[in-house]
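Structure first, commentary second.
Just one protein chain is left out here, and the rest sit where they should.
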Amino acid sequence: MVNPLYLIAVFLAGAFLVPFVDKADRRISLGIFYLALAASVGLSLARLMQADFTAMTESQVFTAGFGAPLSIALGFGFKEAILLSFVNIMGLLAGLYLAKRLARESVQSISLLLLLLLGANGLILTRDIFNGFVFLEILSIATYALIGLKSSKNAMAAGFKYMLAGGLASSFFLIGIAFAYRYTGTLNIDTWINMGVLMSPGYRIALYLIIMAIVIELKPFPANGWALDVYQSAHSGIAAVISTINTGALLFFFYKLLPLLPAEFMPLLAGAGLISFFFSNLVALRQKNAGRLLGYSSTAQTGLIIFVLTGLSGFNLSQSSILMIAAGLFVTNFFAKSGLFWLAGLIKKETTKSWSVLSKNSLLLALFGIFILALTGFPPFPSFFAKVELVRALAGNGAWVSLSALLAGSLLEAVYLLRWLGFAVKKNEEDALIETMPIPKLVSLMFGTVLMILVSLLITTKVYHLSSGMMYPLMAFLAFMIIDFLPMKTKGFIAIGLIAYWGWMFFWGKLLGIGSLFGIILIGGSLVQIFGFMHYKDNKAGLFPLLVMLIFSLGNLLQACTKLEFFLTWEFMTLSSYLLILRGKHAQKAALTYILFSLSGAYLILTGLVLSPSFYHKIPVYLLSDMIQMGLPAAIFLGIGFLIKLGALGVHIWLPESYTEAEDEFTSIMSSVLSKAGVFGLLIVLIMAKDALVANGLITGALGWLGALTAFFGALMAVFQEDVKKLLAYSSMSQLGYIIMGFALMSHLGWVSGLYLAFNHLFFKALIFMAITGVILRTGTRNMYEMGGLIKKMPISFISVLMGIIAVSGVPPLSGFGSKWFIYTSLIEQGHYFQAGLAFFASAIAFLYLYRLIHTVFLGQAKPAQKDVKEAPIWLIIPQAVFIMVIMGISMFPNYITKPISSAVSGFITKPDWLSWTGYNITLASPVLHGNWNGNLVMMVTMGVFGIPLVWLLLVNARVQKVKQFNIVFAAERPDKPWTTHFAHNMFAHYKKALGWLITPKITEFWNNVTEWTHSIAATLSYIYTGNGQTYLLHIFMYVLVIFIIGGVR
Amino acid sequence: MIKYLLIALVLIGMGWLFLPLATEYFTPTQLNNLAANYVYGSAADLNMPNAVTSVVVTYRGLDTLGEVTVLFLATAGVGFFLKRKNSIKSKRRHGSEILKSGADLLAPLIILFGIYIFTHGHLTPGGGFPGGVVLASAFLLLLMAQEHFTFSHSVIQFTESLSGIAYVFIGLAGLLLLGLNHFLDPRWLNLGQWGKLFSAGAVPLIYSFIGLKVGSEMSGMLDSLQSDGGDE
Amino acid sequence: MSFATKLMLSFLSLGVITIWGLTLNGIVAKIFARVQGRLGPPFWQPFIDIIKNNAKRTTVSHGIMFYLGPVFRIAGGIGTYMFIPAVLGSVMFSNYSVSGDVFLVMYFIFFGQLGMALGAGEGGHPYSAIGVARGLAQMTAFEVPFALSVISLAVQYHTLNITEIVMAQQGSILNWTLFTNPLAVIAAMIAMLGMTMYNPFSVVIAPQETPIGPPTEYSASFLGLLATNRGIFNAAKLVLFMNLYFGGATNIISMLVKTFAIYMFSVFVGVAFPRFKTEDSIRFFLKVPALLGALAIVVWLI
Amino acid sequence: MIILIHGLMLIIIGIWAMLTRKNLIRIIIGFAIVDTGINLVLVAIGYIKGKTAPIINDAVSTAQGAAAGMQAVDKVVDPVPSALVLTAIVIGLAVTALMLAYAIRMHKTGRSLNIDDFEEQKW
Partner (left out) sequence: MIETILTIVLAIISLMAAVYAVLTKKTLNAIIASGIISLLASIMFLLVSAPDVAMTEAAIGSGLTTVVFLYALKHIKDRRSTHDD
């Protein structure tokens, strides 16, 4: 066994030696410094490699040749070894980061850094409370001194405040130790633990003082003003050390002391941790200074870990799984936070907004993104798994208050972190390139990042045993990152080939029932649309990795067998789609809204998954769904989560914005494919909660009305849009409303209609979006009134849109009518007459926006600005052609799609006898409703009645004379300005007069108010941080006393 | 106003928090188990009359190592703050003639006394820390008395570094010579005769290095403090 | 029955309805003229117009969609008719109604309108777009009472199949929907006023009344097709209403009489009322008739 | 007992100074007083009435080793608090010195010793 004392000796000898040899040359002292750091890393890793980790006591080392209570014992077990490896590696990286600074500073700084590490190492190793105090002091004093590395007034003030707080904490600690010794007669933690908890009030106060001292050192809200100042003004290298090494050592010490405490302390500490987590994140919302923001985030994370360590003890959870959760959170924060501090030091920008300089440096931007996403808790980073497990523990034990605080806090955290990411992505012309990039700093950053990713992957595969298939999205992402330098078309074909192969190998013929349907939608639908991206000449860096990751995760939704796999994949999907939206030129705000709603949805889904019965089987989720039935609460959580993804009314705010601002080709995928993931989820929930939902009825009723209202308001809002993408976005929302309506019926016909519409929506919406993408590409605008008369320039796009709108509106003979027919008949059949009425109204309104779409863009007067517009590139035409063919096909031969859907649905709800197919005729002969639809015959008749007049016209009208654009008579003159004669802007003004009152943005207002209120609460709360050191002291005292009184420790 | 009210409340609250500690107090009549073991072991195992020293240097030697480190840290910190580059010596006031000659006379005596204190730490009260401070006080005296007294930084640093390293190595010697659990075990040297200067194993050696280290650290700290912080 | 026979019979049926539709238009024009104190054209005037228009040799086109607009229009008219069984029990007049139910008809009505709107749109004349915008807006509104009324029928008759609806109304005049479900009929008839675009809901065609706009853009055989369609389309809608609300027809005579009567209803209302603004007509449709339609459903639920 | 209470009172007085004085040096003095108080408390805890210092006299110790230890156990006070206090005193000095160094630097950069003048970072 590696003796931990070597670690101590290495640091000490290094620290003592350095000032001495420095007389000769600074290079020697730096050499010793790095040697010591490397040795410490080696020692801790060597310990980690040893396999003799057995019981706790057996990995203890004593000093002075005496046994435990007499001498000081050091524990160097598995936990210590891991933590020390991290801490010492971080020490090395921090030393590297500070290399330049240390070469310039006086020699003491080198010793100080070594001793800081000594303190941290000792604090982690020691099993003696007073020895812990000594190492704590070493750690703190070294930190205090190193804060002085930056000699600005603010850094000084911050350091002093830190000293006051730290000094106070050590005073509490010492008093506590004194009395604890008085009651127990020992200082050894293990002996002490074995003694059990004494019942004397004095003893409890002593324990309370000890634990509060550590808690204060861990910077809990609101007694942490001093810490924030330090994070804000200390040298970024030191701030990184404080937030990683110091916090890590203290947390571990805190963890060591926990067994000493009486059980009543636990909820107190847990509450304190959770409050710290939630409120730090809340106050951080309005923080503009990057360093301080990181400080808030740091304290929040620490609070959460405190909560995990203490709050879960009451539940039926093994100690190791609690530790695993804490470790997951810690490790992520450890690397990501240090990375962020280092980045801050590298780019030297104070406000978060000015981080837009990163947009010019893709490497740093990528690192920044990784850190932010890791902190937010996205897979594959350990914090993701930790949060999943945490939610599982909380929800599984009905700790609803804690759970909501946790999730709300996480959401707030996501707000400010991702907003920051948005700032960084935003291109700002004024920003200069970051020129000076010291190699050591960069090396630390890179190495830290690589390490974080490695650790993440290690945890993902070793601890959570995820099948390799589940990591395909990530692998695909990395693979495409590597080949990202290739030209677009090459990458595109590789992507198509890869996905096609993957689909063929893993999905074709292997999926059953609804799985195969969604396989076609999710994989097939996106496969075709990849062509659309290939028209770009420039090498759109980062696009394909994310796109491929998205498609793989969509496919994996169908492969997921366990709850964890499902949620992991779901988060991969959310993540990649968020980043893809963020690629849009002005998409920062929209992407933020998107990810916030998505995350809220994801949290609800997670909660719902926890509540639902476990599905640890080796069969994909969708197949299992019929075998397992979940209760209503789980179904409600899951349902709301998926409805957010669908953009149902009330939570639709993200939808128009992000659809509009995302890159045009991607909007097409979002609308046609990505939204179907939500459809898939919703359907799964309905299947799995079928029994409960059918028994209740109220919920599905409400769901149906929600769908109807979504359909209606979506359509109505689409009518009044000037922005073509926004119009289509609202149209998508409306269409999804119909799907919800169909599903809510909980009948065979209803689900068939929902699924059928899902299919149709994929084809026609992708078709329209692809065509419109071409239009936007060529015209350079999204405002419809700036276009006009494009039919002559872009005839193929026109045909696509024409086909599309006929299909969307439900006009026979195209397949859109089929979906309308299914919806209405299923609604009426189930007696939802008024929903059917509202749906009818909505689909009538659809004509308004569809006409507007095609008229203002393609018809009417052409604009001179678009005189030289060409047809869309072939790459955009290819998917359109495919989709047109598909639409024509399923319109002519609807059986090929309706029958499989029906048989898939009949796996869950038996097909009623009265629904039958004869030839291409679908007959409905239910006792309450008869009806039929023969798509094939309708097509034939329509072609006939269309063909005959056409032939006639061609015969009698042989010599038709083409006329120019302005050959019309308007107000008794020939117009010559297209914009006066193109009726486009505010086209439905009269409609607005009649029904505009319905779309006053009440919901948007509501969400704005929520945002505003949160921000003003944050502002009010932040006023406790007056900046005065004495006030902070007062806070600490009050914090200690208030918890004392609330907890009734006496 | 509210602030003062709060402060008053905090003070009362702290008193209230401490109250049980005082009221529950009773003077014990017997040593607890651990202390008894220490006192017994001091004589039986370590051959050391001063039980406090045996606790400080041997049983809880790691604490003391840490303590020395803390002091080193403080010195380094103070030096780091106050002796930035291009520090200029501030003018010191002349010490009076009496002080000068007194200092010249006393300083060696004081140093000798200091050495006595830390070498006899295992026998009598005192030890490395007071001894070191006494050494530093001689230095202080010289500093005050003589205008141009500059104690060589190299000497201070040399002593400081070397004694520190020596301390660590003595500790390691225990580890290497006696085994895994014997860091800072003084028994690798002969325990010697009861009550003699060279007894109790390496304890006098350790305490001497502690004394030297504390003395040089304190001197260094005083030196940094008296020098002007160096204006930028 | 062979495909060819059916085709022949459908052509015959179409011929009958075309002639009847054009005649009705002629009669109505005459009535309007008389009410307004004019002599008016003869009732065969539409026929003359059509022949004349088709005989013209020159015309202008603004582009392919402009060209196809009238084709869409008349295809919509013919198609609508083709999907409705005009006379119960008659093979000839059953057309291709097996293709679908009443929803198919309701949606196919849009086919022609949409195509026409697109064709007119390509003409580049702002008034066509304005007219379309108004027409569509008004359409969304009158569809609501109409749809509710049809749903009410579905509740009442348990079917969406037109033939079945007609059959359910046989036996006595009291079995007509007009008497069994008067609320639905009122709602639907008001909706029909909007559909036919006579007063008070004629603001849609207002842009066409000035001597510019689509009618002047379209000339010759285009106009001929449009005029033919006016006959067919009107008649088709009348037949639909007859089937749904007035007991249908068991023979061709009753079909002619009933459609004439229904047409006259809208004409007389049109003559008697002034014109609504678009937003007013929207509000109107969404208030009284929609409420009546809803009531019709509620009544049948109870 | 008296020393224990005295120590606790000193701690509270020190806290009072830390919370009310505006001058940095005075705050540090408050801190030093708290330290002294803690030391008193610690030593008081180790005291056993009527016992001597934990130094085994020559008188008892002529017999080597174990016997002397056995006898001494009943006669001396607890050496552990003393050992702890030794450490605490040194650490207290270290912290005080560093605080003072901070104060000096702050006075240099901020031209003030008033803690209220160092409130630039807040919220």
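Brief remarks follow.
As written, the chains take the letters A, B, C and D, and residue 1 is the first residue of each chain.
Please note the rule applied: contacts are C-beta pairs under 8 Å (C-beta built on N, C-alpha and C of every residue); 3 or more make two chains touch, one makes a residue touch a chain.
Bear in mind the structure is a predicted one, so any value in this text is a computation, not a measurement.
Partners of the chain left out, restricted to shown chains and counted across the full complex, are B, D. Considering the full assembly, B:Val134 is the residue among B:Met48, B:Ala103, B:Val134 or B:Ile156 that touches the omitted chain. Across the interface with the omitted chain, chain D contributes residues 2-3, 6, 9-10, 13-14, 16-17, 20-21, 23, 25-26, 28-30, 32-33, 35-36, 39-40, 43-44, 46-47, 51-55, 76-77, 81-82, 85-86, 89-90, 92-93, 96-97, 100-101, 103-104, 107-108, 111, 113. Contact residues of chain B toward the unshown chain are 50, 52-53, 56, 90, 117, 125-127, 129-130, 133-134, 136-137, 140, 218, 221-222, 225-226, 228-229.
The criterion applied here is as follows: only the chains that are shown with their structure count from here on.
Remark: chain A and chain B have CA centroids separated by 55 Å (rounded to whole angstrom). Mean C-alpha position of chain B lies 107 Å from that of chain C.
Multi-chain contact residues of chain A (touching two or more other chains) are listed as 130, 134, 137, 141, 144-145, 148, 151, 175, 179, 187, 1034, 1037. Taken residue by residue, chain D touches two or more other chains at 11, 15, 19-20, 80, 84, 87, 91, 94-95, 98, 102, 105, whereas all remaining positions touch fewer. Every residue of chain A that touches chain D in the complex is listed here, in rising order: 130, 134, 137, 141, 144-145, 148, 151-154, 156-161, 163-164, 167-168, 170-171, 174-175, 177-179, 181-182, 187, 225, 228-229, 232-233, 287, 292, 1022-1023, 1025-1030, 1033-1034, 1037.
Interface residues of chain B facing chain A in the complex, by the touch rule stated above, are 3, 6-7, 10, 13-14, 17-18, 20-21, 24-25, 32-35, 37-38, 41, 45, 58-63, 65-67, 69-70, 72-74, 76-77, 79-81, 83-85, 154, 157-158, 160-162, 164-165, 168-169, 171-172, 174-175, 178-187. Those residues of chain D that touch chain B in the complex are listed here as 1, 4-5, 8, 11-12, 15-16, 19-20, 46-49, 53-58, 61-62, 64-66, 68-70, 72-74, 76-80, 82-84, 86-87, 89-91, 93-95, 97-98, 100-102, 104-105, 108.
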